[in-house]
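Below you'll find the structure I mean.
Of the protein chains in this complex, one is absent; all others appear in place.
To keep things simple, chains are lettered A, B and C as they appear, and every chain counts its residues starting from 1.
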Amino acid sequence: MTKMTQSADSGAAPLVEVRNLKVVARGEDGREFPIVKDVSFSVERGEVVALIGESGSGKTTIALAMMGHARGGCRIAGGRVRLGDSEVTALSDAGLADLRGRRVAYIAQSAAAAFNPSRTIMTQVVESALIHKTATRAEAEIKARALFKALALPDPDRVGDRYPHQVSGGQLQRLLAAMALITDPELVIFDEPTTALDVTTQIEVLKAFKAVVRDRGTTGLYVSHDLAVVTQVADHIVVLRDGAIREVGATGQIIDAPRDDYTRSLIAAAEPQPRGAALLAEPSAPLLEVNGLTAGYGGVDSAGMPYIPVLNDVGFRIHRGSTLGVIGESGCGKSTLARVIAGLMPRARGSVKLDGRILAPAIGSRSREELRRIQIVFQMADTALNPATTVGKVLSRPLAFYHGLSGPALDRRVAELLDLVKLPRKLAARKPAELSGGQKQRINLARALAAKPDLILCDEVTSALDTVVAAAILDLLAELQRELGVSYMFISHDLKTVRAICDDIMVLYAGCKVEAGSREAMAKPPHHPYTDLLTASVPEMRMGWLEGAGAHTGAFASMHGGRVVSRAGCAFYPRCPLGIEGLCDRERPPLRPTVRGTEIACHRSDGDLMGLTVHGTEIAGHRSDLDVMGRPSAGQRSPTIAATSI
Amino acid sequence: GGLGTAFAAETPKKGGRIRVAGFSSSTADTLDPAKQALSTDYVRSTMFYNGLTSLDERMAPQLELAESIEHDGATVWTIKLRRGVQFHDGKTLTADDVVYSLNRHKDPAVGSKAKTLADQMEEIKATGPLEVTIRLTGPNADLPVILGTYHFKIVKDGTTDFTTAIGTGPFTCKEFQPGVRSIATRNGNFWKGVGPWLDEVEYFGISDNGARVNALLSGDVDLIAAIDPRSSRQVLGTDGFAIAETKWGNYTNLVMRMDQAPCNNPDFVLGMKYLFDRELMKKSVFRGFAEVANDQPLASSNRYYSPDIPQRPYDPEKAKFHLKKAGALDSTLQVVASAAAKSSVEMAVVLQQAAQKIGMKIDIKQVPADGYWSNYWMKVPVGFGNVNPRPTADILFNLFFKSDATWNESAWKDGRFDQLLAASRAETDEAKRTQMYHDMQLLIHENSGIGIPVFINNLDAHSSRLKGLRPMSSGGLMGYGFAEYVWLDT
Amino acid sequence: MNAVIWKLLLTRLATAAGTLLFVATTVFVITTMLPGDVAQEILGQNATPEAVAALRSAMGLDQPPLERFLSWLGGLMVGNPGVSLVNGLPVATLIGERLSNSLVLAAITAAVSVPVALLIGISSAMLRGSLYDRVVGAATIFVVSVPEFLVASLAVLVFAVKLHWLPALAQAPQGHDLLDLMRGLAMPIVTLSFVIVAQMARMTRAALIDTLSAPYIEMARLKGARPIRIVLTHALPNAIGPIANAVALSLSFLLGGVIIVETIFNYPGIAKLMVDGVATRDFPVVQACALIFCAGYLLLVMLADIAAILSNPRLRHQ
Partner (left out) sequence: MMNHDVSPPVLAEAPPAPRPARRLFWPRIGFAGTLGGSIILFWLVMALFGGHFAPHDATEMLDADVFEPINWLYPFGTDYLGRDILSRVLAGARQTVGIALAATVLAALGGLLAGLAAAVIGGWFDAILSRTLDAMISIPSKLFGLILVAAFGSSILVLIPTLAVIYLPGCYRLVRAAAVNVAKLDFVLVARARGEGSFYIMTREVLPNIVGPVLADFGLRFVYVVLLLSSLSFLGLGVQPPDADWGSLVRENIGGLPYGAPAVIMPAVAIASLTISINMLIDSLFGRNTDRKGAH
């Protein structure tokens, strides 16, 4: 195993040493199979090592092994893990309890799940400090607030009094980090801390993490499948596949001169190559036509409008065999849109036409054929699978239901589907609980494909996948489109991917359509300020990008709550560098065509928008003249800037 | 402990408080003599009220509130009342109270249990401040006995509210909660002068036999009514406790409706009577605390009991013969039993066993105690009844065996019996009367559709500290009148 | 108290009214359908047709059922549940003391059995699969599966008859100090606890085990929290919903289901009152009792749901 001589203080023994780690899992049939095979690596003090590999490659499992923990149904079968002077794998339960949360802390893959819903955030953040008696409650809380500040959390003094469901996903993720850091552990494990976040949030979280790690000299183990992200934070990278190590090296080396060809494929896939425009795109009548769609949650008022409005007058068309990309940050209403189209949620206004025929709002009144033709792939991979049934059954049902398949024919088709989504056939006998996040996602996709639909609503199908598998899935989608002329509504918060595969793109912000147009037209400015922000936020696989990006994205990515906007105004106004007081905060900008043939909802002229290309200087320029217009200065508005300057 | 020890006579001591548990209590508990249904009520009414007469050990009437009773032809009766008897509230007893008390029973709205008996008193009027004259519809020598029964206790003129009891009895009512308890305290100026001995009696019901016995043995109560024979061993096995057995002629009888198949066939009825294994019933159902009966309702303790009717034995052969003759062997017979009719279920099981031996199939249909009397009793072809002894054979026969009696349980019609009954009532010559009763018993024994296998003795249990308890053939707990006579040996 | 709770309260009260009316009607129908009526039951063996008829009209039973029901209902509306048919006492007075007796018994039993059940449930959830867990599990089942009249009789036999430690009969709580009360009610309480502990314990265990497999529990473990802490501060708060529900169901039994205990210990409670009422077809009494049971049940269930909401911030802050 390569010793990492590049690390800061060579000579001293590495903080973490993993030797021939083996983890096995018990399947339904009680037989055990390896999920981590003979893994060895080490982590020097003060450096960040990344575990990278496809979903299901055992990253989480290894990470947990660092704390001597194995998930239910799994167990550490061999090898040793040393942390500082203690043999983690040899520790007693009590010993482990002393270790966990004190010397090594864990930031889980899904923050939402990691917080106890019934206790305030503060109590949970300071808990480990109290358990290990590193501080009195008062001290711990003071420290926690400091951390909140450092992690660029809004309202650091009071956010602790809230309950988990009262803060956004990105914030939870950072709070989870605070929870981990409260005891100044020697080792912090980040398990895909940003995978669930949209790019704009991701950037802030990454910057926050990096700052904190740097300031505290914490040693980190960073688990991710996203090379671009890892490039920003890691000193060394460990490439995993099927629970075994493929390559270990310094970040730079892995990126620029990968030795292992799997690594190469990862890197190659990182930049999704654009696919040719759909074949029979324009001429034909639209397959799906949506007009003036308005919907929301929490019941409807007398006027039939929802109490919690989410979608606001959204309209678009999808042509047979083409793909519409829907993009926007978390919570902007993407999934809601999909649900409404699928008939899972009532619509308050507007119409949905399939092949020119209006679709009934509720499933109940749609024909089985209509239902078959539109399939939805849910975002939450794990809740979308019945934990009680095997993958095989999950896939068989639609086949039997829509196409009346049975017997060997059925089994064959199931196997084919598994192949299609690049999963081993043996998974058919497993239950969802035994699949990794990404594997579940692919099962969901396969289930949708089983129906042979005309339109698939893909809600973040690739977000949880590593570049290779993601690329494979995207290829698969394209292939199906070519062969069967399937159409997609491709929901994502990853602009890069959307740009690569979609014929048309629609940008949502707070439930409103802020920009839309064909891929080509969308390639060049003018853009809606929000689209610009998105573009700028997509991480690039180049070291130091994050720092560079910080300059401007940070500048207005996080001006949450800085300004107020009436419901009638432009939702983006509070974060907009070009916002015009008295106009943008009063009137909602109408959709207007642009010189490039796209539509944009903005009061600013194409000219103004043209000016807004992604360069710190220009933004600064803008800001200064905005300040002339008497708005609070950036310094106050942007916590991130404050954070980076501690 | 031991049987009968409590009956030894000693000189009574005054004072003390006892707790007594009857075998039932419900919200139907009442202080209205007319409405009394259960022994619990009788106990209370004998504590708080008096009758014109009362019945002694042998059910013979003794004068109580009446000073003298005269009659001509047993039809018109003149009753003189004691002077200076006071109700608990100080009012002195007058003829009006008596007239009111007796007349109440005839008013349907009162819902008196004794209405049928009272109806024969055609006219009741006060013929003086302390004299009442009663004219009957026909001669009845037994009126003094009837007046001694529980329902004819004397209440104050015009009483309609019976939430408490204002009587002339040995105890005054301190507390009464239906279905919970009643507390009686000694009546300071009780007209009899002697007794009662106890300062206070707390009386309530514990319907569960085991609980009742345990309450006694744990010292929570001093006297309990009607224990299950099976508990006798437990009580006698613990020293400091005793059992008082009362032979009183209560019986649970097999009722065969002679107006319905299969009982309309005399052979069937006779066969069933032979099928009673009376000894076994006495042994295993009543643990010996019973008296083998002979299919007629008068127990040996009764003064008209006829000793010379041959005892009908348990005779499977004869039974088989008759039942075969009646063609009952090859059909299944359904017998209805219920907890309402004491021990009828067990008796049915014994019967079933015997039947099995002679190849006859009996299905026992156990039905709820609730509503048994209104829904099953005397309605099903073969079922059970349970009859408490009546103060006089005349009343008993009139109620249960006269052809047109409402409760002619077996729908048995026998002209000769009816004549004898009518005659015996008017008959004042004791010897002749006795003979008539003997004949009637024979008729019942031979022909009626009633099978009476055993007379069930009543077992009360008490702590040996409690003295003065004597058996009374009118019922357990000294014919429910224990309170006035018992005393505590401290 | 917040909006959610108020909303729940209001809707519940509304539906409760409906449910109670439903119960009243059903019970009335049943009681009228039952063969034999109060007149017959009062007269018992002496029920000659004419006597019964007379008594009926005297009691006003000869009016059409609907009329009787409506007049009863009208009375109830103005807070008068009518008078008992068998002894003419106002139902209110009949129920009054007995109800408080029942409530006292129920309250103390709850106070004893709920903690015990929670203790059992929690401990066996923590040690699930262990020998302790299995033994305790079997024990609780054993305890329920022994008929309560057997338990009660045995208890009396041992503690009252043999050892003379406790009274065989339960005293109704009247002016006793708490100690007497406990002594007097010890055995009824134990007997009743036997009946209800098992269900609560099992549900607690199940609910806890369910929450114990949540990711945030794993997280707590990774924070180095010890098992006790994990169960008490992390799992329990999230399991309150189902536990409260189980507790409510079990406790609702304590009002109506205690007939055996009341009989054996001669404790004048409301269950026995109702059974008497049924036996004598005294429908105003039966009605009143049934309504009380139903109301008690609904109340408990509602409290359980409120507990569930309060324990769940997401619901609390809607």
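In the analysis below, a contact is a pair of C-beta atoms (placed from the backbone, for glycine too) under 8 Å apart; a residue touches a chain by one contact, two chains touch by 3 or more.
Keep in mind the model is a prediction, meaning the values are calculated, not measured.
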Shown chains touched by the chain that is not drawn here: A, B, C
Sole contact to the chain not displayed, among A:59, A:132, A:366 or A:493: A:366
Sole residue of B:367, B:452 or B:469 that reaches the chain not shown, by the stated touch rule: B:367
Sole contact to the chain not displayed, among A:110, A:218 or A:231: A:110
Sole contact to the chain not displayed, among C:241, C:269 or C:284: C:241
Positions on chain C contacted by the hidden chain, ascending: 15, 18-19, 22-23, 26-27, 30-31, 33-35, 128-129, 134, 137-138, 141-142, 144-150, 153-154, 157, 161, 198-199, 202-203, 206-207, 209-215, 218, 238-242, 245-246, 249, 252, 256, 259, 274-275, 278, 286, 290, 293-294, 296-298, 301, 308, 312, 314-315
Absent chain, residues of chain B that touch it: 209-210, 213, 228, 230-231, 233-234, 280, 284-285, 287, 337-339, 345-346, 348-350, 352-353, 363-371, 375
In chain A, positions touching the absent partner: 25, 28-30, 60, 71-74, 109-110, 113, 117-118, 342-344, 363, 366, 368, 371-372, 375-376, 378, 380, 382-390, 392-393, 397-398, 401-402, 429, 431, 433-435, 437, 447, 451
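Heads up, the rule we're going with is that only the chains that are shown with their structure count from here on.
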Chain with minimal offset from the mean of all protein Cα atoms: C
For chain A paired with chain B, centre-to-centre distance based on mean C-alpha positions, whole Å: 90
Rounded Å distance between chain B and chain C, as computed from the means of their C-alpha atoms: 39
Interface hub residues of chain C, defined as touching at least two other chains: none
Contacting residues of chain C [partner chain A, same complex]: 213-216, 218-226, 229, 233-234, 237-238, 311-314, 317
Residues on chain C engaged by chain B in the complex (per definition of touch): 34-36, 39-48, 50-51, 54-55, 58, 84, 86-87, 89, 94, 97-98, 149, 153, 156-157, 160-161, 164, 167-169, 172, 263-266, 268, 272-273, 276-282, 285
Residues of chain B defined as touching chain C within the complex: 21, 26-30, 35, 37, 108-111, 113, 115-116, 163, 177-181, 204-208, 210-211, 214-215, 217-221, 369-371, 373-375, 377, 406-407
